[in-house]
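Sharing a structure here in structure tokens format.
One protein chain is absent from this view; the other protein chains keep their places.
And now, chain A:
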Amino acid sequence: MGRAKRKPGPLARRPDNSAFKQQRLPAWSPMLTANTVLPFFYFMALICMLLGVWLLLTVQGTQEIKLDYTEAGTCDKCFEKRKNVSSAAESCICKVVFLVEKPFKGDVFFYYGLQNFHQNLRRYMDSRDDGQLVGRKSNLKEPSSYCEPFAKDQNGLPIAPCGAVANSFFNDSFTLTYYGSSGDPVKVPLLRTGITWYTDKNVKYRNPQIDNLTLAQVFEGTAKPLYWKKPVYELDPLDPTNNGFINDDLIVWMREAAFPNFKKLYGVLYHDKLFTDGLPAGNYSIDISYNFPVQYFQGRKEVVLTTLTWFGGQNYFLPIAYLVTSSLILLIAVILTVAWWKFGKKGKNMEE
């Protein structure tokens, strides 16, 4: 060990007298005593308090309406219908009515929500092929083994998009209608595109590119997923650029939710005419094309209309957590002050 450097002379093996080797490096010792910690505690309590109050005020400016439509309104029919596997192919349309008491200001987001749907199951989550979704032709025809048993249909045709996630694609569709003061139904304009992350739409999901071929031709030789009614290249009949793997609804669905109760973005209010400032107060109805069965997993479906703050939706947890933490720290600080006052000073005396 010590032979690395060979110094001549009689003290050749003497260790270097460097601060490092003699373990005398200048060091800061974080000696935590009441004296050092108390100012910090008070400071932290103050900061947390301020942040908590600020967050609370921000959250209070948001509005949110949650509407469970699983069996609400006329949807109970459809709910019963979907219980029966034989009638899965039949379409069912129902309507739910609700009242918005206070107008929604600013950007309004339309979500659909599922409860008790475990998109985060390990085997379910893994059952997808990112290679296929990014437009690799080899993966299109030969989906990854992760997709099993949703990789090929019974005819042996590769499924596009393969896997359990895509197979369970949420296929209800909604039309929001506003009944203004006049009582005339006005269709609320919703932006159905641009609801994905930029990276998803442009990097993570691509359609397979083959020159001079239409999307339908590209997907020739593949089968649609088992539970799907339309093939992937016909998902959006209105906007041909929103088809295939880069369909916004598909992309949103394919981002597996972290929790069993989740919501996913369906559309964003388009600020047009009546809705330039947001959603006015009044009566609304949602016409639902009721396709997605939830009774298998004892789930519920809901629609969420909300405005957002800079730190997400209407969630009171964060401000409250900050306020609670702040008061906790304050409490601790007070206790510590008392302890220090009563006992710590003695210690100090002993030191002297």
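Everything below uses one rule, namely that a contact is a pair of C-beta atoms (placed from the backbone, for glycine too) under 8 Å apart; a residue touches a chain by one contact, two chains touch by 3 or more; residues count from 1.
Please note the rule applied: contacts and distances are computed from a predicted model.
Enquirer: Out of "P-loop containing nucleoside triphosphate hydrolase protein", "N-acetyltransferase domain-containing protein", "Ubiquitin-like protein 5" or "Phospholipid-transporting ATPase", what name does the UniProt record list for the absent chain?
Expert: Matching the unshown chain against "P-loop containing nucleoside triphosphate hydrolase protein", "N-acetyltransferase domain-containing protein", "Ubiquitin-like protein 5" or "Phospholipid-transporting ATPase" yields "Phospholipid-transporting ATPase".
Enquirer: If the hidden chain were put back, which of A:K77, A:K141, A:K204 or A:H271 would touch it?
Expert: A:K204
Enquirer: Residues on chain A that touch the omitted chain in the whole complex?
Expert: Counting only chain A, the missing chain is touched by 1-2, 9-17, 21-34, 36-37, 44, 48, 51, 55, 111, 113, 117-131, 134, 136, 144, 146, 148-150, 164, 167-168, 197-200, 203-204, 255-265, 293, 296-298, 310-313, 315, 317-318, 321-322, 325, 328-329, 332, 336, 339-340, 343-344, 347-348, 350-351.
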